[in-house]
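Note that one protein chain of the assembly has been removed; the remaining protein chains are unaltered in position.
Naming follows writing order (A, B and C), and every chain is counted from residue 1.
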Amino acid sequence: MISAKLYILQRLTALIMAPLVLGHLVLMIYAVQGGLSASEILGRTQGSAFWAIFYALFVFAVSVHAAIGVRTVLFEWLKIRGSVLELLSWGLGLGLLVMGLYSVYAVTA
Amino acid sequence: MFVEPNTIKVQIKRGSNQSSFTQEFEVPEQDNQTVLDLVTYIQEYIDPTVSYRFACRVGMCGSCGMMVNGEPRWTCRTHVKKVLGSSKAIEVGPLGNLPVIKDLVVDMDPFFDKWIAVGGVHHPSKNRHQSIEKIDESSAERVFANEAVECINCGVCYAACDVVSANNDYFGPAALNRAWSLVNDVKTENKEAILDAVSGNSGCHNCHSQQNCSNYCPNELNPSASIASLKRKVFASKIKNLLGSAK
Amino acid sequence: MANSSFGNIDRQDTDILIIGSGGAGLFAALHAQKAAPTQKVTIAVKGLIGKCGCTRMVQGGYNVALGGGDTVERHFMDTIIGGKWLPNQDMAWRLCNLAVERITELENEVGCFFDRNEDGTLHQKAFAGQTADRTVHKGDLTGIEIINRLMEQVLSRPIEKLQEHRAVSLIPAAGGEGISGVLFIDMRTGRFRFVRAKTTLMAMGGGPTMYKYQTPSGDKTMDGQAMALRAGLPLRDMEMVQFHPTGLLAGNNTRMTGTVLEEGLRGAGGYLLNSQDHRFMFDYDTKGERATRDLVSRAIYSEMKKNNSSPNGGVFISMSHLGPDVVRSKFPGMVKRCADSGFDLAGGKVEVVPTAHYLMGGVVVDVDTRTEVPGLFVAGEDAGGAHGSNRLGGNGVANSTVYGGVAGDVMGQEATRMNELRTPDEGILEQEIMRACAPFNKPVAPLAEIREKMRQIMWDDVGVVKTGSGLIRSIKSLAALEEELNSIGVDDKELAFNLTWHDWLNLKNLMQMSNVIAQAALARENSRGAHHREDYPDTGDLESSYFTLVRQSGNELSVSRKPVQFTIVKPGETILPEHEPESLVG
Partner (left out) sequence: MISYSLAPHRRNLLWSAFLLHRVSGVCLALFLPLHFWVLSQALHNPAALEGFLEWTDLWYVKLGEYILVFLLGAHFFGGLRLMAFEALPWSNRQKTFAASAFALSFILATLFLFSAVQYG
């Protein structure tokens, strides 16, 4: 049960995430060479406005994207309908948003 | 010397949605034999109470859809050789995703209700006293409309689509395919209403591009492509509206 | 037994009742609804709405004169000459005349896609027997397009649907003035339902399916004409059964046998070969394979009689000399259909046989589709008169759509004028229920053998070529066979979707109508169009042309001959302007 509006939102957020995920992946492959350490990660991100915006954008996009995606799965596979469906999916979105933004703050502040 | 003809084991899923059971029959193998012929033989010579539906017997009416070895097919045009494995056994059941009336007969009303709900009906821009529209057969719109129009509403694609199984409200491939054809029909009016209908909660955006509809369509239509095109069309029109209202 | 006890049947009322959902039935529903928006319209059909009947199976197309040299007058003259001066001329005229409006309605209001010329106008081609390019089409699947679009229109309107409802009998009003309603079996439950209506249309599409080889849809078993016959209505031209020369021949055990391989195969240069690989058509006619349907059918029949036949007892059609790839690209639908059935049309030979296709005869009606019974209308293939002894390819669907629309208009007006439904004759209703229950409580046996016997009798003695002695023999053997059928029972434990019960009822109707066809054929002592008597091979005097009329009273059939009224044009004359060329087809 997905209307044009949600569909468009999901595709737009996917488009936003595409370069971000790609960037993140490349970075990960590059970064894990030689193992990960907390200081290494934090050294790169802390105080960087670039990374703050980069990850915040991702968090916004993914919250919406995943909420809509999970909503479809809940509807089709778990047969969840009505307000429970809205609550669960948007709850997930909100949770992701809050936790995500907090973690972005944690690694970039 | 008399040679016993080979027999085919035919398992038929009988009963209704509430209570169903499988029954096995042995049917003599013939040179030219369709799955519909197997079922007919059983009804005419073995068990006169077996129920099934057909009309044209040549792939034009779309009333003989059944699940054959778990796959949806038009049975009047499915040669037994095509589906008979080395085990010489065939399973036949009622077409999927539709309520069963009895044995192999399903209620196709939901399928057609959706066809209408999606706006799958021509809205005239002219009447019978006006001249017939001149149409360029090679124009892009007409080509699209034409490609999608030769559907026999057999419901095979509908039975093949897992989104329909998962979401009973989903209009399904055939109805959306018809909508796409109409959206491209220069003669039809009120296309906005069709676009609205296809972008609603039961509309084209529920399709996950599994493409079984196109795989199984016996007429080699491509509902999957039609649906993708509808998504594109809706996307463009929504964006346009958005920009329009922003002005 | 579901509810065969009389007190227990379902009853309902409507204003306008339409039986059948072919071109005639669907058009009638649309027009009735428009003409009488206050009236309740009900459409009842043996299969699913729009998914049964023959209109859907129309391949070639729809005849209509749309200018470019062609005129309604020319279309009319072709119809009269094609029908060998037997058509009811007023009906033929109305058919040709209204076809113009109907095709425009189909395009503009119903939304059909018909093929176009380069300049955007409708593409038209010529079937055999036409003097102009006249046939409008959508590829070679014209019927699917017409019926799908009509079906959508009907389904989207407030029209009551009674699907998988088999009409069993017409029930007259108590006291005998007009028809009160129709008795049905709801096939899904096996229960009887009596539907009362102010006006009733029979558009059940005739369908000569009592032959060994036949093309129509499996739901058609001449139920409508059999009902009309039993209700005492006169039937005309019943000997006029059209055979299509090239039905697929794949043996007796498959339903695909008899289905049409399209006319265009011969037109494009296909060969007909006998078992010795001899291309025999030129032995019969200078046009070879391109001769008209009746000639080709008779030629094939002769080859079969001479034992020059293929393994399954027919002849071969061979296309491969045109190049398999050419055949594949020109006839993709036919090649695929043959391939699905296990035959290679593009590269090999495919067995074919003449196959019963269309019944020109039918219930006597006026140009407004009225019958002699008040409240009862008949349109489409169930009605006789418009085609005479032969139907031109393309005139069938024009006929059903034109007259279906007319019926809807007239019934709408009539129903609006009427205040009350007629009260049924309960005695007849009860008797008709008993008739439909006749096979219960009798020893059960397979019906297929009897059906095959009937088909063989009709094929041998009432088929492509007939003789007086053969016809008399057939009438006797049919009577004996009907006795046999009467003694065979159907298991009545479960009547819901009991196809075997319906097979029995189908057979019963087909046998009665077989008898009618044989009787009418016996009464026509000449050869015209689709009717060929070996013992009377001449056309006979055109001026004194007659048509046959069969009616039943009690259990007795009476057959008579009625002179054809030349209300518009006399044999030998024409209504075309003087210097018009005979044909516009180059």
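The rule we apply is simple: a contact is a pair of C-beta atoms (placed from the backbone, for glycine too) under 8 Å apart; a residue touches a chain by one contact, two chains touch by 3 or more.
Everything numeric here is computed off the predicted structure, so don't read it as measured data.
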Among the chains presented, those that the missing one touches: A, B
Absent chain, residues of chain A that touch it: 11, 14-15, 18, 21-22, 25, 28-30, 32-39, 41-42, 62, 66, 69-70, 73, 76-78, 92, 95-96, 99-100, 102-103, 105-107, 109
Missing-chain contacts mapped onto chain B: 69-72, 160, 162, 165-166, 208-212, 215-216, 222, 225, 228, 231-232
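Note that in this section only the chains that are shown with their structure count from here on.
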Touch-based graph of the chains, sorted into line, ring, star, complete or other: line
Most remote chain, CA-based centroid, reference being chain B: A
Pair joined by the larger number of C-beta contacts - A-B, B-C: B-C
Approximate Å spacing (C-alpha centroids) for the pair chain A, chain C: 66
Centre-of-Cα separation between chain B and chain A, whole angstrom: 39
Residues of chain B engaged with two or more neighbouring chains: none
Chain C to chain B touching residues, read off their complex: 47-49, 51-53, 56-57, 101-105, 107-111, 113, 115-116, 118-122, 139, 141, 143-145, 148-149, 152-153, 155-156, 188, 217-219, 250-251, 253-257, 259-260, 337, 340-342, 444, 446-448, 490-491, 493-494, 496-500, 503
Chain B to chain A touching residues, read off their complex: 163, 166-167, 169, 199-203, 205-206, 231, 234-235, 238
Footprint of chain C on chain B - complex, ascending: 30-34, 36-37, 40-41, 43-45, 48-63, 76-79, 81, 101-103, 105, 108, 112, 115-116, 120-137, 145-146, 149-153, 182, 185, 187-188
